[in-house]
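Just one protein chain is left out here, and the rest sit where they should.
Note that the chains are named A, B and C in the order they appear, and that numbering of residues resets to 1 at the start of each chain.
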Amino acid sequence: MSSSQAVLFFFIQALNGVQLGLLLFLVASGLTLIFGIMGVINLAHGSFYMLGAYLAFSFAEISGSLWLAILIAVPLTVLLGLALEFLLFRFLYARDHLYQVLLTYGLILVFEELRSLLFGDDVHGVAVPDFLNFSIPLTDTLSYPVYRLFLSAVCLAVAGGLYLLIQRTRLGMTIRAGAVNREMVQSLGIDIGLLYRIVFALGVALAAFAGMIAAPVASVFPGMGNQILIISFVIVVIGGIGSIKGAFLGSLLIGLADTFGQVYAPETAGMTVYMLMAAVLLWRPAGLFGRART
Amino acid sequence: MSEPVLRVDRLSKNFSGLAAVSEVTLELALGEVHAVIGPNGAGKTTLIGLLSGDLQPSSGSVRYEGKEIAGLPPERIARLGVGHLYQRTNIFPSFTAFENCRLATQARLGSSMRFLRPALRYRELNEAAERALAEVGLAGRRGTPAAALSHGEQRQLELAMTLATAPRLLLLDEPLAGMGGEESQRMVALIAGLAADHAILLVEHDMDAVFSVAHRLTVLVNGRVLASDAPEAIRRSRAVQEAYLGGEAPA
Amino acid sequence: MTKATETASRRRVLAGLAAGAAAGFLPARFAIGQQAKVKLGLMLPYTGTYAALGKNIDEAFRLALAEKGGRLGGREVEYVVLDDESDPAKGAENANKLVSRDKVDVLIGTVHSGVAMAMVKVATDNDSLLIIPNAGADAATGPACAPNIFRTSFSNWQPGFAMGKVAAARGQKRAVAVSWDYAAGHESINGFKEGFAAGGGKVENELLLPFPQVEFQAILTQIAALKPELVYTFFAGGGAVKFVKDYAAAGLGNSVPLVGAGFLTDGTLAAQGAAAQGLETTLHYADGLDLPKDKAFRAAFKKAANREADVYAVQGYDTGQLLVAGLAAVKGEVTARKELIAAMEKAEIDSPRGKFTLSKAHNPVQDIYLRKVQGLENRYVSVAAKALADPARGCKMV
Partner (left out) sequence: MTRRLSAASLLPSLVAVALVAFPAVAGKFYLQLSSGIMIMAIFAMSLNLLVGCTGLVSLGHAAFFGVGAYALLLLSPQYAPASLWLTLPAAVGAAALAALAIGLLVLRSSGVYFIMATLAFAQMFFYYANGAKWLGGSDGAYIFAKPDAALFSVAPFKLADNTHFYYVALALMAATYGLLRLLLRAPFGRVLEGIRVNEQRMRSLGFATFRYKLVSFVIAGGLAGLAGYLDAAQFGFVNPELFGWRQSGTVLMMVILGGAGAVHGPILGAVALVLLQEVLADATRHWLLPMGLFIILAVLALPGGLAGLRPPRAMRRRPEARRV
């Protein structure tokens, strides 16, 4: 391979890494929001991703359109988020993390079994929408699927939207304040219960939405939520809990580390991201953008 | 007076650009009660936090018994002999009053990496804990869980814990806050008595108490030292009157 | 403690005597007179990732027995069913439950290789009869082989080797192998390498992805940079669906042919859609085999389970057939272990996949087919390897 080719492939790998990172961001951002603002650790977050994918598959089967499926499924997941918050999570705010871990662990089991009962245990594919179903040639042998680029664009748009929401709106201001000081928000006369419900529903919807738009490239299969959950944890630890910016940077870092790890250190590829996390923990125990907590 | 126990030199703390404490300089000797007063938000609690190690100074120096302690972690500073009474009661609510103090005395062991002999068999620790409880007048409440004590009793308990670590420098952050008249009086007497063999940095809003026990006063406004002098001089200072004491100058 | 141990061991001696009397010491005719049921322990995944596979194996197995009147060697059958969750951490414990608590006569399972290896260990330690209806771990009929351990499916080596032969016969020389970095992947690739090397080909790179990650872009980019003549792959389930789709979307399908062990396109075609069309894989089963036995089985399975049969159902069915054959020879007398094993070893199974026998290591000696994806079927193309036996390296029975 000529050196110019090598450079080209290096850039393609970088693109792969960024693209993976952006997708991970969608899941991790919801996780970090729920952590940061409500102080709740949610192991079932990956289940929402899985749920999103299965909903997208089912509705796309029925309606024949992924867009329509997403349009129907997103409000459903928001409703689910609201319901779960009301039924379960609001009892957890004052409880130790221990109980949050346990309850959400129980939720994983429930969601897995409900998935099995409702959708069966088969592997499914979701078709890429027709007008995005082509690839751009990059080299003589390799082309890049346009849907992946589209996916990255959507993730960027969501990241931008979240940034605007948090930095520029009143809700965002409240969310930011709530992440720093719960009592202060309450003393401002803001209904913290409502705020939490909104944030939780937003987090659930983000994860489920990630599952939906990723379904055409990720395919839909049992246990798909657990993989993404753990990698999201790593991202949140690296980025700093509650920091959207941190989640964004952490996602890109993980995406790149994972991609280049496979290329340059295939023997330890499975451990690359964890070693990166260890390094960050050594250097900044509260993550890149986290506040040190006592 | 001998070499000061505590010498703070141009100590500053910024919170994301905001100066909470700026260029504070003060000295404190054994046997001295040095009160720091100032309006809310003047940086008094921040100052205490900087001295105890709970907060990291942005710049400046803190020398305790000749040793630089600025930026050391709180446990190191505590082990050197600095006791801290927090503004917000900071105890072990689920432990009994006795266990709160016993645990504090255990800090004197040097290392608690002791794995086999039951903690309650360390008689000298038990006795020290009992003494500390008695000193603050809580001997009768030794078996009560700390959470069940009244607010005033909890303040006393926390002081007992602080004393149980055998400190030479006491950082007392509003020891009288929320106390009734009788409790306050007892606490003031206690502090006055402690002054004999401790150096005490006292932050307090109760001016009567401050002027009755303090040997020296530092007035903090917006994180800066406005004045530092003997109580009578502070009382007469016009600058202090205007900036802080205002109309409510103590009688 | 000493005293308690003494009492306990004395008790055990007594219990052992009683059991021995009931099972071995009495004449066989007497035991037949008792007409004890044959107790079968089905340890399969009924939940989790492999639940669909487990259910097909289960139902096809029962179908095989039902076709013989629901009896084994004339005896009634009792099932004990256990969900192994595909969790190897609990594998030994679960297998032990069937063996020691339920005292099943035959242990049947499972899909996940790690769990199957735990079952092999328990079966070996307790000298229980075990039939593996899917898991392809080479070791089960290799280093860990034992007289009481049978497999009716395949070894990971087999489809790999057959595909290597096919590729080499086509004159291809440079291949890249892709899989998860786990035992099944290593074994399948090793089989391919061996078959490929025998015909002069060489696997130049092995690209392994941490299991069960499914982000393939980095690997696809590497393949594009390496430009091999073909890519051999071992993936199953969700990973297989995603790999095939990503491979096509990356445009690699046009320049570098993708081949694989049959699991790449088995049970996954609906999900893979157009991306899978034309893919060639090797496996011990195919669509369009044009065997009467296959047609009959497919119809019967569809009637019984209300869904199409697949390779897993075939394996479950053959597990049942093997047991039927073995127990018929000993008239249902499971304690006649030696004769039972001998009968199973000699059995020629008339499988929907075509007739097969068992090797000395108790793994099927079977035809491996080359198949090509057409629509939703893995159509039979040719026999890639005739009566292929796993080399059973490390097996002391060979």
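Just so we're on the same page, contacts are C-beta pairs under 8 Å (C-beta built on N, C-alpha and C of every residue); 3 or more make two chains touch, one makes a residue touch a chain.
Please read all numbers here as calculations on a predicted model, not as lab measurements.
One chain is not depicted; across the entire complex it touches A, B, C.
Of the options B:A29, B:A107 or B:A227, the residue whose C-beta touches the omitted chain is B:A107. Screening B:S22, B:T46, B:T96 or B:S184 for touch with the missing chain picks out B:T96. Against the chain not shown here, subunit B presents residues 52-54, 73-76, 78-79, 84, 86, 90-96, 98-99, 102-104, 106-107, 109, 112-120, 122, 142-143, 145, 147, 161, 165. Counting the whole complex, the residues of subunit C in touch with the unshown chain are 1, 4-5, 7-9, 11-12, 15, 46-47, 81-83, 85, 87-89, 91-93, 96-97, 100-101, 113-114, 117-118, 121-122, 125, 137, 139, 144, 181-184, 186, 208, 210-211.
The set of subunit A residues touching the chain not shown comprises 35, 39, 41, 88, 91, 95-99, 101-103, 105-114, 116-117, 226, 230, 233-234, 236-237, 241, 267-268, 270-271, 274-275, 277-278, 281-282, 285-287, 290, 293-294.
Basically, only the chains that are shown with their structure count from here on.
Put simply, the chain farthest from subunit C by mean CA position is B.
For this pair, subunit A with subunit B, the centres built from the Cα atoms lie 47 Å apart.
If you average the CA atoms of subunit B and of subunit C, the two centres end up 73 Å from each other. Between the Cα centres of subunit A and subunit C there is a gap of 36 Å. Residues of subunit B found to touch two or more other chains are absent. Those residues of subunit A whose C-beta lies close enough to touch subunit C in the complex are 1, 5-6, 9, 12-13, 16-17, 19-20, 112-113, 116, 120-125, 127-128, 135, 137, 139-145, 147-148, 217-224, 227, 258-260, 262-263, 266, 269-270. Taken together, the subunit C residues at the contact with subunit A in this complex read 47-52, 55, 181, 207-215, 217-225, 227, 237-238, 240-242, 245-246, 249-252, 255-256, 267-268, 270-273.
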